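All protein chains of the complex are present and in place, except for one that has been dropped.
Every chain is named by a letter (A and B) in the order it is written, and numbering of its residues begins at 1.
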Amino acid sequence: MIILVIQVSWYRMAFYILRRLLNAVLVIWAAFTISFLLLYLLPSDPVSLMLSSDTGGGGSAVATSEQYAMLASRYGLDRPPLEQYGYLLAKAAAGDLGMSMQSGKTVITQIGEALPETLKLAALSLAIALVIGSTLALVASYRQDGYLRAILLALPPISMAVPTFWIGLVLLQIFAFELRLVPSLGNRGFSSLIMPALTLAIPAAATIAQTLSKGLDDAASQPFVRMLRAKGVPRRTIYLRHILHNASIPALTVVGLLVGNIFAGAVVTETVFSRVGIGRLLQNAVDVQDIPLVQGLVVLTAAAYAIVNLLVDLIYPLIDPRIRRGVGAGGDAA
Amino acid sequence: MATELLETATTPLLEITGLNVIYRSGTKTFQAVRNLDLSVRGGEFVAIVGQSGSGKSTTAHSIIDILPHGTSRNATALRFNGHDLLGYSEREMQKIRGKAIGFVPQDPTVSLDPVKTIGSQIVEALVAHGLATGTVAADRALSLLDEVGIDRPQQRFAQYPHEISGGMRQRVLIAIALSCGPSLIIADEPTSGLDVTVQRKVLDRIEKLTRERQTAVLFITHDLGIAADRADRIVVMNEGRIVEQGSALDITRRPQENYTRALLADIPPRPRIGAATSSGTLVEAEKPLMEAKALHKQFTSGWFRRSGGIKAVDDVSFVLEKGRTLALVGESGSGKTTTARILAGLTRPTSGEILLDGKSVRTPSGRLKPDYHRDIQFVYQNPFSSLDPRWKIEDIIRDPLKVNRIGDAASQRQRVAELAEAVSLPSNLLQRRAAELSGGQLQRVAIARALSLRPRILVLDEPTSALDVTVQARILSLLQDVQREYGLSYLFVTHDLAVVNAIADRIVVMKSGKVVESGTKQDVLGNPQAAYTQELVAAIPGKKLQPTITATHAATADPLLPA
């Protein structure tokens, strides 16, 4: 009997994983499609945009008609839109995102060069954000009263009103120029990573703190908590075993969403700190309107988002049994 | 009072004197309990009965101090089995809660942690009080599950709350309350929200297990019928005060206070099996006004869902006669509300037909005939959600007239005034907003609105189930008056057979989308044929009330305020 139950849920589990996997692929495909629509179809003449990017955004260079025709055929832009789309999609599916106009390298190579730096930055800032955000929420929620809670919970809304670039600049001013604790710019080892990571982490931490503390408050106001008290379970056990578990479900969703934002935030942060990375690459690509590179970076970000959310989706069933067995499975009569 | 003699017999297990509880919300305060004295002796089953806002649940919560923070509780004495609970710290109270005093909460669907297994939530209570750990605790939990009547305890142990029904969840909560062998169990409306048949089984189980163990029970309920059936002693509460207390027999047979008498009078009389006395109201058979023929409704969701889905209504047919009330009776999930919605034109049936005056109410293309709403109107269960809270009452009642361009502004206002009078709604309320009125008042507004287009049929979807028993009694008698005055036909949807007994001419009993039994009230209630109907009739609480009610129901001047 029990074996049967396990088998059924195993099938359900496999189906669940398959569905989430398909969803991840769908997101990446959709990002490709949207970026195609915006980058190749929206401008009246993407080829001229690409040509002008050779010379650095000014667009003053006069391209020969041969150059134009060559470029148009290389990107398939001389064909009807649907065919262009099919052509580019097929190439992308095979792992070829085209050539960067500006550097002449393939988009994949360029991304490959810049990605490790950004991954380091993103990982560190996510770690910082998780630590700061959850500590803040936990301390604020566990303290049932008092000014500490009040002050702690006032922080996230304030920090969400602060532009990321400004956080970076202020950190630079204080720690690099006034206190001279860390190097100001560039990619020079771990010490140069701290401030950019902190810059990215602050808004993310604020989001985590807000979601988690709301989740904790919501869970704490559930009737089952009153029942736990009536059962004689100590407050700390209620908090750690029950409330935290329930609150972690919405918080996990938000962590998944944050990864995309951290990647996007890298554009500003890497610019402020003059770091090499994906964000800086994107900023340069937009500057010179290097369309294949912009598209490649957008697809990359969507892929990062999709992968992280796939991981989140796979963690969900571990912490939420309602997802594990599917709602409505096996409800019996009283 | 007779109660004094009883109370001095033994030292009480629980003794409360001079309890006051005050809620605070911002600068506003509200005293929920006023100078309350209460005692429960060992092994005694005491029921506190009261309507919404009577302070009965607050009293229960204040004993084990699980009131919301910021609520102030004070008392002259609060003694339990030799402990002075008033002076106890939170830590000391933790040892009392669950161990010495068990608690069964009001809403089983939200009272278990959704992300923990059922077994672990029982084990947790044992562990918290250091009574057992590991496999010993698990074994104990399993035998408790068995005792509260849960089948396949081994399998249930590892299941999560969402995987079992509401009735079973309440059994789990009872198992938790019993787990540490308390000498008192506080049950806070443990069966409100459960179907009557489930309610009966759960109550039987509570009663059996506590009697076996000599556990005292403090039972909170709004249903005097349940209290009369189960309790040794009844405490009647109103507006934070005890109105009257005494043995169950005294309270139900010889109530001393007007309030108690009125409460008893407002309980709709329970039908009696075998007492098929034809009241003579059905002498002449009216020709059918409306006919439902082989209605089916299947709910499907999603795009690629194959034929699956839930059969909410499965081959339902019945006839509604002019000027009569047809009651559609069933428990949750029986399809009674869906059937009513189909009749009112709010839901489209998958198949089947509705005839009004012998003609289909839908055009061949399946569209509802445009003036259908002139003939039939729907009254919702919850008046708080069916009336726009921002609108003035006058505008709400007038809107159907306005939308259908009936009369000019002056005649519309005139009609609103008439309707308000017909439903006994004080005219000064017409200028108020819906959000300012009480549930009973709002239901009157909803009825007035439904009447504004002079329909011939009202479909009433549990119109009194969200209301207190005294308010319910008033709405029911209002509905009867209105029916007589306008010659209306009612389709009355309800789960409450006592209400059916009070208002219906014919009855259709539904279960899982199908009609189980139908016929005249006298036949169905007096001599039920289907096993399910028999079970339903037997589950109606208030068996012990019966003789009193029939005596008092006829002639009691109601001292209570109008709804």
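The rule is simple: a contact is a pair of C-beta atoms (placed from the backbone, for glycine too) under 8 Å apart; a residue touches a chain by one contact, two chains touch by 3 or more.
Criterion: contacts and distances are computed from a predicted model.
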Which protein name, taken from UniProt, belongs to the chain you can't see among "YeeE/YedE family protein", "Phosphoribosylformylglycinamidine synthase subunit PurS", "Ring-1,2-phenylacetyl-CoA epoxidase subunit PaaB" or "ABC transporter permease"?
-> "ABC transporter permease"
Considering the complete complex, of B:S386, B:Q443 or B:Q522, the missing chain is touched by B:S386
It is residues of subunit B that touch the chain not shown, namely 23-26, 30, 32, 52-54, 56-58, 66-71, 106, 189, 192-193, 220, 222, 303, 344-346, 370, 373, 377-378, 380, 382, 384-390, 399-400, 403-404, 433, 435-436, 449, 453, 465-466, 495
With the missing chain put back, which residues of subunit A would touch it? List them for me.
-> 26-27, 30-31, 34-35, 38-39, 42-43, 49, 141, 144-145, 147, 149-151, 153-154, 157-158, 161-166, 169-170, 172-173, 177, 214, 217, 220-223, 225-226, 228-229, 235, 238-239, 243, 260-261, 263-265, 267-268, 271-272, 282-283, 285-287, 289-291, 294-295, 297-298, 301-302, 305-306, 309
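Throughout what follows, only the chains that are shown with their structure count from here on.
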Subunit A to subunit B: how many Å between their CA centres?
-> 49
Residues of subunit A touching subunit B in the complex = 1-2, 5, 144, 222-224, 226-235, 237, 241-242, 245-246, 249, 319-322, 325, 327, 329-334
The answer for subunit B against subunit A in the complex is residues 64, 66, 69, 90, 94-99, 103, 105-107, 110-117, 124-125, 128-129, 154-155, 159-160, 162-168, 170-171, 173, 176, 180, 194, 198, 201-202
